[in-house]
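Just one protein chain is left out here, and the rest sit where they should.
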Amino acid sequence: MFHGIYAPIPTPFDSSGEIAWQKLRDNLDWWGKTSLHGIVPAGTNGEAVLLDGVEKTRLFAFVRENLPAEKKVIAGTGTESARETIRLNREAAENGADAALVITPHYFTGCMSDEALENYYLHVAESSPLPVFLYNMPRNTNLNMSAGLVARLSTHPNITGIKDSGGNIVQIGKIIEKADSDFVVFAGSAGFLLSSLLLGAAGGTLALANVMPEDCVEIYSLYHDGKMEQARNLQLNLLEINDAVTARYGVAGLKAAMDLIGHYGGPPRLPLLPASEQEKRQLQEIMQQCRLL
Amino acid sequence: MFHGIYAPIPTPFDSSGEIAWQKLRDNLDWWGKTSLHGIVPAGTNGEAVLLDGVEKTRLFAFVRENLPAEKKVIAGTGTESARETIRLNREAAENGADAALVITPHYFTGCMSDEALENYYLHVAESSPLPVFLYNMPRNTNLNMSAGLVARLSTHPNITGIKDSGGNIVQIGKIIEKADSDFVVFAGSAGFLLSSLLLGAAGGTLALANVMPEDCVEIYSLYHDGKMEQARNLQLNLLEINDAVTARYGVAGLKAAMDLIGHYGGPPRLPLLPASEQEKRQLQEIMQQCRLL
Amino acid sequence: MFHGIYAPIPTPFDSSGEIAWQKLRDNLDWWGKTSLHGIVPAGTNGEAVLLDGVEKTRLFAFVRENLPAEKKVIAGTGTESARETIRLNREAAENGADAALVITPHYFTGCMSDEALENYYLHVAESSPLPVFLYNMPRNTNLNMSAGLVARLSTHPNITGIKDSGGNIVQIGKIIEKADSDFVVFAGSAGFLLSSLLLGAAGGTLALANVMPEDCVEIYSLYHDGKMEQARNLQLNLLEINDAVTARYGVAGLKAAMDLIGHYGGPPRLPLLPASEQEKRQLQEIMQQCRLL
Partner (left out) sequence: MFHGIYAPIPTPFDSSGEIAWQKLRDNLDWWGKTSLHGIVPAGTNGEAVLLDGVEKTRLFAFVRENLPAEKKVIAGTGTESARETIRLNREAAENGADAALVITPHYFTGCMSDEALENYYLHVAESSPLPVFLYNMPRNTNLNMSAGLVARLSTHPNITGIKDSGGNIVQIGKIIEKADSDFVVFAGSAGFLLSSLLLGAAGGTLALANVMPEDCVEIYSLYHDGKMEQARNLQLNLLEINDAVTARYGVAGLKAAMDLIGHYGGPPRLPLLPASEQEKRQLQEIMQQCRLL
């Protein structure tokens, strides 16, 4: 049911820091015409931790309303708190989302044992009207879900899949090997998309898909058509630009890239700083090198 | 102006997960009669990340109303978002808090350069009606504020001090050496209270002060009376129990310890799990060994 | 020139801790009859840091003498010290090795900047009579060679390739993309062998190849025959046993596995402890599950 390439979209803000709804509509118009299989609002790149609950709900509704019906919406509903996450899952369901993406709570890192995480996800999944995607994001959470834990959770009927952004390809392999056969594994970054597909992943939800949707989908298609060498060449060619719009320049870099390709990125919210002029120039160079500009 | 020993209080919940206001009043009655210099609501031990904004505001007001006027209140107002932190600073001021404790935003760890953190704190301090305490908590945030950054921020008239929970005594020394002379340094855990006082810290805000307020204040007093050997013996004697109610058993352990001494701890909110029976027994043993029970 | 599957062999010791030469000959006889492309003596699994210089030299000679000529020998010559590494490179050359595997020096982690590592490897490569393989082993060295550094070093005529045991598949992709076209990239563990081959790696030097040489070579062959699904199934099937003989039970586990399949593993040297009876039983179970026993 869930497969292919999703874009975890940035939330556009105007210069006063409010959500720029019209700009978002323009962006959605564009993404809606691409080959993307779906959209993820209020994920890491959506600056979820900088949005309040009301904004998230409006965002879920707005994205659904402004996308073609065949594109799926996986709503980023995870917070530190089980109560708030459950509340947001209900809001997402009422506003048309197809699934909920629930990040590992992590502030109390030292207490987030496998037992605590298992209990949390089961509790959330029980009360969620939407199928739940686990979201493993060690770079931001300083926490990694083990393959064994993911495999155990995969047996719950309302836990549908995982976005694994950790990039540990051995772990991704173990999850695929051990989890329920219909459990959906999404690569969490374009850097390891092809490697994940090769091991059996169903697709990816990729920051890079915001600015290079067709290239990301092409890797997916080439792989499924058995055109391995072309898939590899495209994958290798995207590593540098993918780095730039993720780890190296962060959300601000992704937004600057959106601006550079003629869509709207705009400034992030504080504490994030906008990309500096020097960072924008470096980004532009990298985008030119991979023929994105 | 700010000195001595503060307790970063746990937020009591009833069995349905709602704030147990009457239990909180009882606890505050007790803390109010101790030698503590102040109280910190909605810090890490207050499960701040599991409280919503309305709860935090009510908590600030309730703590102020139920404490003797001579006890100070430092409100935990920091969140990931500058907007929300600024809003909570205003709420805290309107509800009688004496200062705001602002944790480093950290979800976007890789982007939290010294430049970003400096910009964030200056922005928050400019718009805060309350004096601001920096809050360095590497164990939970996976981020450390450098002594140089703290020293630069210490020159801002509305940045009053820091709670440093990192426990790096060399860094605490460097902060004291480099920061403005009236900058208030608080040890963030009882484990390094005496070492911090020796280097010039003004006091501490200590999880252990919730359950052993008089012992924590006594280290402070013995140090200031020049009774170094007694201070050391007490400090060494408290290391084990301090470990138990902080890193080892976390907030759930602190709450279990509150229950064990006859006040109210109760359950934490999910995703935190309550202390297991085995953990409670181990805690009880440790508390007996240091004559707390 | 270098490609395929290499086994980084354990060094067998007798009960008094001396190298068990006759046991080694027996093991080499077996490995020599398998499809392995080569052998790596005195690597991490060879307990190189627990061997003295004389033992290493004898080991290089002994392995060469007891292997068929068509099997290559890549000698583990890297130490913390440039002087000693250079000396061992000469010994390895005089004793018939085909290349030298040189681990990143790492004790002075904080000083091992890209500049220092680049200078080190150029210095070693200049004076080495053998082609040099870089050896990136973050789990043991707490140090990672960046793709950019590897790419720069790949242009040196005497730096032939890298064994990358880090398992970061994005980094392996970047190395392949940026390095000289004839630079040889070897996966450093069976867990990410297929993923590495897919991106263009020339092969692997794999602890698992000591006990399952034909399965490891089969992944390599299936991949080159374009039999992707069979390759994937075999890859996924090997993840658990690979974990057991590497990260989970370490060199002692690898040696126990050698014993279990009827060759000689024997005890490691101190400070390493031999596998416990419980570890051996768990290992045996895992080996049975993947039909190795």
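Letters A, B and C mark the chains as written, and numbering starts fresh at 1 in each.
The criterion applied here is as follows: a residue touches a chain if its C-beta (ideal position, glycine included) is under 8 Å from a C-beta of that chain, and two chains touch if they have at least 3 such contacts.
Model, not experiment: these values are computed from the prediction.
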*Taking the complete complex into account, which shown chains does the hidden chain touch?*
B, C
*Options C:K33, C:H123 or C:R281, residue touching the unrepresented chain*: C:H123
_Can you say which of C:V63, C:A92, C:A252 or C:M287 touches the chain missing from this structure?_
C:A252
*Absent-chain contact - pick from C:T109, C:T155 or C:Q288*: C:T109
*Go through chain B and note every residue touching the omitted chain.*
167-170, 173-174, 176-177, 189, 191-192, 194-195, 198-200, 226, 228, 232, 235-237, 239-240, 243
_Using the document's contact rule, name the residues of chain C that touch the chain not shown here._
17, 44, 49-50, 52-53, 80-84, 105, 107-112, 115-117, 119-120, 123, 139-140, 142, 247, 250-252, 269-273
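Rule of thumb we're sticking to: only the chains that are shown with their structure count from here on.
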*Whose Cα centre is nearest the centre of all Cα atoms in view?*
A
*Once you find the CA centre of chain A and the CA centre of chain C, what distance in Å lies between them?*
36
*Give, as an integer number of Å, the spacing between the C-alpha centres of chain C and chain B.*
49
*Can you tell me which residues of chain C touch two or more of the remaining chains?*
none
